[in-house]
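Entry: subunit A
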Amino acid sequence: MTAARAPAPLLSMTGIVRRYGTVRANDGIDLIVQTGEILGLLGENGSGKSTLMKVLFGMTPADAGEIAVRGRALAGHRPSDAMAAGIAMIHQHFMLVEAMTVVENVMLGWPAAGRVLRRAEMAARIREASRRFGLDLDPEARVADLPLGRRQRVEILKAVLREAELLVLDEPTSNLAPVEVAELLGVLRRLRGEGKGVVFITHKLPEVMEVCDRVVVLRGGRVAGAAPIAAVTPAELAEMMVGRDVTAPHVARTRPPGEVRLAVAGLAGPGLGPLTFEVRGGEVLGIAGVDGNGQIELVETLAGLRRAAAGSIALDGRELASASVAARVRAGMAYMPADRAATGLVRSLSIADNLMLRDSTRPPYARGAFLAPGRLQARARALMRDYDIRAPGPRVPAARLSGGNQQKIVVARELDRRPALLVAHQAAWGLDPGATRFVLERVLGLRDEGAAIVYVSSELDEVLDIADRVAVMADGGFAGVTAQGRADLARIGLWMSGRAA
Partner candidate 1 sequence: QDKAAILLPGSANDQSWNALGYAILKSLEPHGFKTAYSENDADEGEALRDYAAQGYGIVMGHSGRFVSAMEQVAPDFPKTQFIAVSGNEGKAPNVMSIDWNNAQFGCQLGALAAAMSKTHKVAGVYGLQGVPNITAQAGGFRICAAKAGAAVTILYIKDMEDAAEAKEAALSLIGQGADVITGKLNAAETGLVQAAKEKHVYVTGRGFDQTKIAPDLVLTNIVEDWPGMFGSTADQVKAGKLFGSFVQYGYDTAPVTGAALQYAEGKPFNPVVPAAVVKALDDMAAGFKSGALKIAPTDADARSGS
Partner candidate 2 sequence: MSAASPVSPAPPGRPFRLQLRRDGLALRALAAAVLSLACAGLLVALSGHEPLAVFAAMAAGAFGSPHQIGVALNRATPYLFAGSGVALCFRAGIINIGAEGQIALGGAGAAAVALALPDAPPALAVLAALAGGALAGAAWSGLAAAIHLGRGVHEVLVTLLLNFVALLLVQQLLAGPLGQPGAGFLQSPGLPAASWLWKAPELDAHAGLAVALAAAAALSVLLWLTPFGFALRVAGRSRPAAAYAGFSLSALTWSAMLIAGALAGLAGGAEVLGVHHRLIEGFSSGFGFKAVTVALLGALEPLAVVPAAVFVGLLEAGALAMQRQVGVPSALVAVIEGLTMLFVLAATVRRA
């Protein structure tokens, strides 16, 4: 490198265009990343962040544009070329083989692992690297048995071990507990210290403020703005992203909590309970805690997807612990599962079909023994309007919507039923601030209609914003419950970290 010329940037992308049918996911984007820099890539849902990074990594071809790493144009358009150029990517949906062990996942496609696999050597290197970065990992563990936080460590280790120069992380913090987020940000800083470049995609502005050197904001497939982090405030960033105010909603309570609607007593099952709690009409019980502490067991047992080993679930006095899912829906229970890709939606079905997913045997969707396709389309159009689901029409498959709009389908379906009880799990997962606010507002609206709400999220801020009472889950039970909200932050933190996995 000569001193005379400025060194070429680590990465430069120019004029990237990627069209999906008529949608211009990327519409002429320029992006530069320097060595030793953490670049925050922001933008609301569907603004084109993931697409840009997939183009970079060769997961999807670009329609136009150029990519250069250290001034040298990328040879081809496959992940292998990107990796050869020193790029590693941690995808929004992890690219791990769940049935395989950690060490197998690390060795996959890695020439250094040898044609005849050097298993023991690789396992040792994994142990060594995980010590260096403070990421505790058992190389022989099966990925399927790992919680999401651990899976992410596998992805990070893969990148680190391959000595990637540029690391791309697409929403890596969505599923992490605060402790794990802090850990991850530490790892990113360490990488920056080693002179690597990082592209960090997130919807959480505090994380951006904490770790990034510079931000680039996308909107509608174009660069809407860029700035060094020191020059912007979170509010300005939010403004740049969505063009309006997206601070936490303060929906004024229109009536005080009423009678007890949900009464859970001695509820227990594998990895759960026994738990006893009540939720009143017009009350939000927030459940915080590190993922993997019984949240999924609790919500699925409430929703009827898991059998309770013991205990009772009474909704408005009706015992539902052994009722079928369908009976619970009929009794007024709504449920927004965390796993919208596989459970909450059938992505290959149309928006309309997804809107009737849990109500297909009831009017207005069914008329006698038959479906009423005409009414379905009309109803779907109305819901799309009411819940601001942005799509060309109700016949579009859900898979073609951005994550935020997909989540709105779930919200519309579950809230439109005017349920007596809403069980919401990670309801704002992966949503941009605007969409998050939208969901929270709708949930609070339901509260004001007198429904009981159980709001489960690993996002403590979100829980604190919305809940009347906060319970913290640990080891399948409640480590503590408080009605003090933020005033009790210290104790909540203790409950969460005390038995954190």
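Quick note on the criterion: a contact is a pair of C-beta atoms (placed from the backbone, for glycine too) under 8 Å apart; a residue touches a chain by one contact, two chains touch by 3 or more; residues count from 1.
Regarding candidate selection, all candidates are chains of the complex that A comes from, given by their letters.
If you're wondering where the values come from, they're calculated on a predicted model, not measured in any experiment.
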| item | value |
| --- | --- |
| Complex member in contact with subunit A (any copy), out of 1 or 2 | 2 |
| Of all residues in subunit A, those that touch candidate 2 in their complex | 93-94, 98, 144-148, 175, 270-271, 291-292, 295-297, 300, 303-306, 324-326, 328-329, 335, 337-339, 341-349, 353, 356-358, 360-361, 365-366, 369-371, 373, 426, 429 |
